[in-house]
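Note that one protein chain of the assembly has been removed; the remaining protein chains are unaltered in position.
For subunit A:
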């Protein structure tokens, strides 16, 4: 088990009668890339801002290597924070933005200059040093914000929805770039996002939050393959729920694990194709299960099938098929199992 670097111990916050954060416990090892993932309003941004010191908790403690930093101002925490809006100063050039925090340190003019050049070349923006933010594209602005955040060589890089304002292509490129910087600089990075794909592709550890609570945390594969609750299963990727099958137990299965055949076999269900949706590399096939078993599949069942299979079986609307749900891919939640809170580390 890796040594915990940042400990979040029972941090909580209420605003009036609204609970923004129930007591939260998370342990984060050094140099980890952690994503706080959840729907809007789940408290993830509040938590990030508390780690940054931009907001103060009602209770609980924040420890870095055992040292209590709960009441330290942001300036003393050695963090780099990247805002969702980037918060670049529009009247300062790219270089002046990056140098803004450096000037507060006891550094010579040359040191500031060379540091600015160093971080700008890391994000490949050295030639834009004298431009103003408004003269740059969205992706470039994002990279300026990123280099401003890492200019002070922070221990923690905190990113608040860093990619949400960008279009899809730029977003994919910057995912790699952020991940690369994280590895190159050896920081501990915490990123807030509501985009599950982003979390799965970038993070070492994903912390799924909902309604001011941590619901599950773990490696992306774990979270995807073994969600501990309906919420997590549903929030991350597509999923079929099988209602009350084995004596009331709730089961689920991912669409890519649903198998399809044309003949009846043991354990297969008869179904009729309702729609075929072309998704590029695969088809998403939605079916209605026939007979008495249909009660377990209230909202139908989805299967992701590659094009070869669809062609081979000549699948089309209203076609009768048989589906199988392989035992090893069934996700079990249990009828009365409470949504368990897990912690990292």
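Criterion: a residue touches a chain if its C-beta (ideal position, glycine included) is under 8 Å from a C-beta of that chain, and two chains touch if they have at least 3 such contacts; residues count from 1.
What we mean here is this: contacts and distances are computed from a predicted model.
Visitor: I notice the complex is incomplete. Of the names "Cytochrome c oxidase subunit 3", "UDP-glucose 4-epimerase", "Phosphonate ABC transporter permease" or "Nitrogenase protein alpha chain", which is the UniProt protein name for the chain that's not shown?
Guide: For the chain not displayed, UniProt's protein name is "Phosphonate ABC transporter permease".
Visitor: One chain isn't shown here. Among A:101, A:139 or A:244, which residue touches it?
Guide: Considering the complete complex, A:101 is the one touching the chain left out.
Visitor: Which one, A:7, A:45 or A:189, makes contact with the chain that was left out?
Guide: In the full complex, the listed residue that touches the missing chain is A:45.
Visitor: So which bits of subunit A touch the chain we can't see?
Guide: Output for subunit A: 15, 18, 20, 40-41, 43, 45-46, 49, 52-56, 73-76, 79-81, 83, 85, 87, 89-92, 100-101, 103-104, 131-135, 148-149, 152.
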